[in-house]
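Here the complex is missing one protein chain, while the rest keep their positions.
Chain naming follows the written order as A, B and C, and within any one chain the residues start at number 1.
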Amino acid sequence: MTKKKIKKKKYQLRLPCDSENLDLIREFVGKIAASMGFEEEEVHKIELAVDEASTNVIKHAYKGVNLNNKSLLIEVFTYPDRLEINVTDRGKGFDPGKIKDPDIKHYLKKMKRGGLGLYLIKSLMDQVTYNIKPGVKNQVKMIKYLS
Amino acid sequence: MTKKKIKKKKYQLRLPCDSENLDLIREFVGKIAASMGFEEEEVHKIELAVDEASTNVIKHAYKGVNLNNKSLLIEVFTYPDRLEINVTDRGKGFDPGKIKDPDIKHYLKKMKRGGLGLYLIKSLMDQVTYNIKPGVKNQVKMIKYLS
Amino acid sequence: MDKFEVHRRDIEEISVLNIQGFLDAHTAPEFEEALQKLLREKRFKIIVNLEGLEYISSAGLGVFMGVIEDIRNHHGDLKICCANPKVFKVFDLLGFPSLYEFFDSEKEAVAAFANQQNATQ
Partner (left out) sequence: MDKFEVHRRDIEEISVLNIQGFLDAHTAPEFEEALQKLLREKRFKIIVNLEGLEYISSAGLGVFMGVIEDIRNHHGDLKICCANPKVFKVFDLLGFPSLYEFFDSEKEAVAAFANQQNATQ
């Protein structure tokens, strides 16, 4: 019996930290997901989750951080049964445990916007983990299984 | 007088060496070129040149080469006046000086296909240079100016 | 790089914003500006028609949240119509239908403003 090699493929995209690139990021991830056999609805969820994670990097990661190369890294790993996506920055980081799920009625009263991104990511993907090392490597890892 | 910082942006895409990814590569480069203001016709030329360089990596670079990570790297640098694209592999390399421009009538007689890729790249882009270090880093660098 | 467009039409007291394309963190400021302009003109009866909207992220939803209180404080409302299922799903995931009225057609949204008018007269 030969040991079966696990069919894993790696795709990597590194971009300047600018919202004009969200489009490119969604297309990149969406095409890979579609080629794996994800249905259109699932592809949309994956694109949205990656958009949200990338938007957070663009909006928050490098705020007040003095760094020459403010880039955004998207890594996609495809497996026969699932898609894994890492969105990584080298910015100031954050404590995901401290971010509460949004309460929409509360938001309305406070006229506060936002806080929706992390919640959406959790709702859209099957598994989400954070790995935060401020200034070194802050990573959101998202997994979606093929059904 | 303040020294004006040159507006250079860097985009990087790393992919498995597989022709199924040509589509993704064209979209990636095409979107960046379009966003810089290249006309549709020029965008097409840029996409085709990058497709040809990537196809060469997929077809030739790792033939008979035993390597775990056979990947293809596309780097795009945008400047106010031009687009630079590097297509890089770590395969066996080749001598670009030894590759002659194709003679189409000759090809027909010999029933030989191919040899067209490098010629097309030269015709489509404003500047093309090769940097070959077999097994280490083989790079085709292409430049297109905004007119 | 995103394609996004806002078009405004006024129907008497009501202003309709047609938004089209991709509404994300890059294009949200354009939508925000169109809404703020209405508020500066004291036009508080607003319908956002999503018929041509292909995509929305939370940055787009944030724009809706940012103006609604101001609008309602001025006895106005922002009603939403013609969302495609994919776009509606995002609003729905975040509980928007409990705060905003959604309609299948623009006509129904216009009628809802008229009915409110009658009820308060």
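What we mean here is this: a residue touches a chain if its C-beta (ideal position, glycine included) is under 8 Å from a C-beta of that chain, and two chains touch if they have at least 3 such contacts.
Nothing here was measured: the structure is a model prediction, and the numbers come from that model.
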{"item": "For chain B, residues in touch with the removed chain", "value": "19-24, 26, 41, 44, 47-48, 51-52, 55, 58-59, 102, 104-105, 107-109, 111-114, 116-117, 119-120, 123-124"}
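FYI, only the chains that are shown with their structure count from here on.
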{"item": "Residue list for chain A, restricted to those that touch at least two other chains", "value": "20-21, 23-24"}
{"item": "Touching two or more other chains - residue numbers and ranges from chain C", "value": "1"}
